[in-house]
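Below, a portion of the complex is reproduced, with chain positions unchanged.
By written order: A and B. Residues from 1 in each chain.
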Amino acid sequence: MQAVMSVAEMNAFMDEVFPQVSGEFEVEHMDGYETVMRRRVKESDLRPGGTVSGPTMFGLADVTAYVATMACIGREALTVTTNCSMDFMRKPSADRDLIARARMLKLGRTMSVTDILIYSEGDEAPVARANMTYSIPPKR
Amino acid sequence: MQAVMSVAEMNAFMDEVFPQVSGEFEVEHMDGYETVMRRRVKESDLRPGGTVSGPTMFGLADVTAYVATMACIGREALTVTTNCSMDFMRKPSADRDLIARARMLKLGRTMSVTDILIYSEGDEAPVARANMTYSIPPKR
């Protein structure tokens, strides 16, 4: 499979539609099946005990599934999350970036299903797993 | 049932352990079974199309389940989320606060299970549903 956009195009699209989080996320790889995303961890993402907040990990899973869907269907800002589930399995490192690795399990006409493993960079064991369903708007 | 802390004590505890999000959340009610929480919606929580971001709703569900658990067991900052699932069902209003209503479905010795409905203030139909499992550390 091959993505319908390049990594550079996707990073530019992200900066355009999500200016609020510019600089936080970076697409590292996408090929229409697998997507790899980096989330830079900042001071305000941390929580007591030297760990990264749950909403930071949720946001990473969400954005990665969004990008994985765009990689297949192209720019479509109106695509929205309808369902997710997550398991938080290990404590992420406060001083390393998070890396998400997603697989596109189903790309239908009206929805996509992606699963995602999240790692503290450099670790072999994932800190969290997630699955996300995105609703894809009908073509005009 | 009755909560083991007052609403005022809980709001003070929240400000102490989560200074990063001070002023965003306010416990409105808790009785050991039901918990009601307000999330003030700010400019930086919004997304294109006049809606509230997914991580904002996830964070609200997470904090509400945390408070619902504390309402039963008392101050315990080390309690951590282990699992959640959410359905995003309707578009929240950009110009109203979010209100979460949680029920404590199970309080075990080592974990709690809570379900949560999230509303844009004043609406009857929920914008999202969530369930959260928290792990409770063993007593020393």
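Note that in this section a contact is a pair of C-beta atoms (placed from the backbone, for glycine too) under 8 Å apart; a residue touches a chain by one contact, two chains touch by 3 or more.
Keep in mind that this is a model prediction, so the values were computed, not measured.
Chemist: So we've got 2 copies placed here, but how many does the whole thing have in this file?
Modeler: My count for the entire complex in this file is 4 copies.
Just so it is clear, only the chains that are shown with their structure count from here on.
Chemist: Given that chain A is a copy of chain B, what angle of rotation, in degrees and a multiple of 5, matches their CA positions?
Modeler: 180
Chemist: Between chain A and chain B, what is the gap in Å from one C-alpha centre to the other?
Modeler: One centre to the other, that is 23 Å.
Chemist: Going by the contact rule set out above, which residues of chain A touch chain B in the complex?
Modeler: 17-18, 20, 44, 46-49, 53-56, 58-59, 62, 77-78, 80-89
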